[in-house]
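Input: a single structure, listed below in structure tokens.
The full complex has more chains than appear here; those shown keep their coordinates.
When the chains are written out, they are named A and B in that same order, and each has its own residue count from 1.
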Amino acid sequence: MTIALYPGSFDPGTNGHIDIAIRAAALFDKLFVAVYDTPSKQLLFNTKERVDLFEKAVAHIPNIKVIPYTGLTVDFARKVGAKVIVRGLRMSSDFEREFEMALMNKKVAPDIEVVCLMANLEFQFLSSSLLKEVGSLGGVISTLVPKHIEEALRKKFSSTRKQ
Amino acid sequence: MTIALYPGSFDPGTNGHIDIAIRAAALFDKLFVAVYDTPSKQLLFNTKERVDLFEKAVAHIPNIKVIPYTGLTVDFARKVGAKVIVRGLRMSSDFEREFEMALMNKKVAPDIEVVCLMANLEFQFLSSSLLKEVGSLGGVISTLVPKHIEEALRKKFSSTRKQ
């Protein structure tokens, strides 16, 4: 049985992230979507919110489980028995950073494989940061995230504006 | 009549930005240089200063008007009747970010066209941030900005140092 881990901050998960998770779940026996648990002030949603929003979006896929994690990604992968780390690549990815991380992972955990899936065309230019920028300025984001994440974003932006 | 919009933070406008504005004004009937109005603490000049510095640099071009704006760039473009957004590209541009924005714009405003001009050779490696870095350390910047912007920078840097 091959277990895979799809790590990220997912602040929030977009249709692009969700698509990668579902495609990865079709390739491996079990997929953990691992939400990095960090109290960073630069994130819009807290860890519990980010886990819940992603969980709801993939609730219909039986072999996906969304969980928070801290520490080195490879250490967490070992803890849950994953021998594969999944990454989604977009043309606008920072490939150098991806290689740095993959090769650093290989150095500290040669037993764990990094596997990359390429984002589908409609998600090539969708990032969490651009999504939040457009959404915070009142732009249409209904084609970029599921309905419940769109609503969570609207709520977050309106409360921010009131402050 | 084709109206174009050249948006940016212009903190401050450099000889490179001014060159793009003048070349764009030669292609279209009217050009709005739109200065993003943001109270960011990371900017050196406030919005009014950034508008005034750019305005003075292009005062001799009759069909350019410099104005502040907020919100989504495409929304502002529609408000002033612009069907073209102008971007200046340098070799050292973040092309991925440019494409992300252009394609996101296309999604939320398919009626507005993004048009790119390439920076001339002498401005290929000139950015506002490098300009400020060199200027703040006492380097020569007289060939990179007009005289009145050089003076505004000197004044800003000397007041910063006194603090």
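The working rule: a contact is a pair of C-beta atoms (placed from the backbone, for glycine too) under 8 Å apart; a residue touches a chain by one contact, two chains touch by 3 or more.
Note that the coordinates shown come from a computational prediction; the quantities given were computed from them, not determined experimentally.
Here 2 copies are displayed; the structure file describes the full homo-oligomeric complex as 6 copies.
Just so we're on the same page, only the chains that are shown with their structure count from here on.
The distance from the centre of chain A to the centre of chain B, with each centre set as the mean of the Cα atoms, comes to 34 Å. Contact residues of chain B toward chain A in the complex are 71-72, 74-75, 96-97, 99-101, 103-104, 107-108. Interface residues of chain A, counted against chain B in their complex, comprise 91-92, 124-125, 127, 130, 134, 137-140, 143.
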